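A single protein chain has been omitted from the complex, and every remaining protein chain is retained in its original position.
Let's look at chain A:
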Amino acid sequence: MADVKGLQLLPETRKKIEVVMPGENRWLYSGIIFLILCASIVGGLYFYSSSLSAKIAEIDSQLAAMEGDRDSAFEREVLTLNKQLALISQLAGNHIYWTKSLDKLETLAVDQVQLTSLKMESDGKIALSALAGNYSALARQIASLTASDAVTDIDLGTIKGRTDGKLEFNLSILIDKSRMILNGQSR
């Protein structure tokens, strides 16, 4: 604008007058703060997630190292020993002591009776053949066996008279296993 006698009433350039109102930038600042907050939370979660993944990888490597440290041969030995221990009492409980039954038969044998053969089985059956001097000796032998609490049953088989006067006879005996063949001396 031209001067009027050297006096300039209006400014050469127009300047916008900005009046800052209180609370004008509130939404902008809120948006920035919210964005920073969200980014921080997401960043924190990302780093926490990464640290957890790293921890899992570390534990996995420790577990793998432990697997490598295992003594497989020793573990097999222990498992075998465990099986053996489990069987010991079962087998020892059913262990057969024929010496016990032979000793018992010795005590039950009577004079004038001579055993010629003997078959003993682990189910408690005893089959014997013997020679008796006479019927009286045979009867005493049967009575002796019958009186024993270790004998549960007796069957008399054939009795044959021999030319020398002796009697050949067979007996089938069923014994009480617990008294005659089991629970012997401890090993």
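As a working rule, contacts are C-beta pairs under 8 Å (C-beta built on N, C-alpha and C of every residue); 3 or more make two chains touch, one makes a residue touch a chain; residues count from 1.
Simple rule for what comes next: contacts and distances are computed from a predicted model.
For the chain of the complex excluded from view, the name given in UniProt is "Pilus assembly protein, PilO" [choices: "Tripartite tricarboxylate transporter TctB family protein", "Pilus assembly protein, PilO", "Heme exporter protein C" or "Branched-chain amino acid transport system permease protein"].
In the complete complex, the hidden chain is touched by one of A:Thr13, A:Ser117 or A:Thr158, namely A:Ser117.
Of the listed residues A:Glu12, A:Asp69 or A:Asp111, the one in contact with the hidden chain in the full complex is A:Asp69. By the touch rule set out above, chain A reaches the unshown chain at residues 21, 24-32, 34-39, 41-42, 45-46, 48-49, 52-53, 55-56, 59-60, 62-63, 66, 69-71, 74-75, 77-78, 80-81, 83-88, 91-92, 94-99, 102, 114-122, 184, 187.
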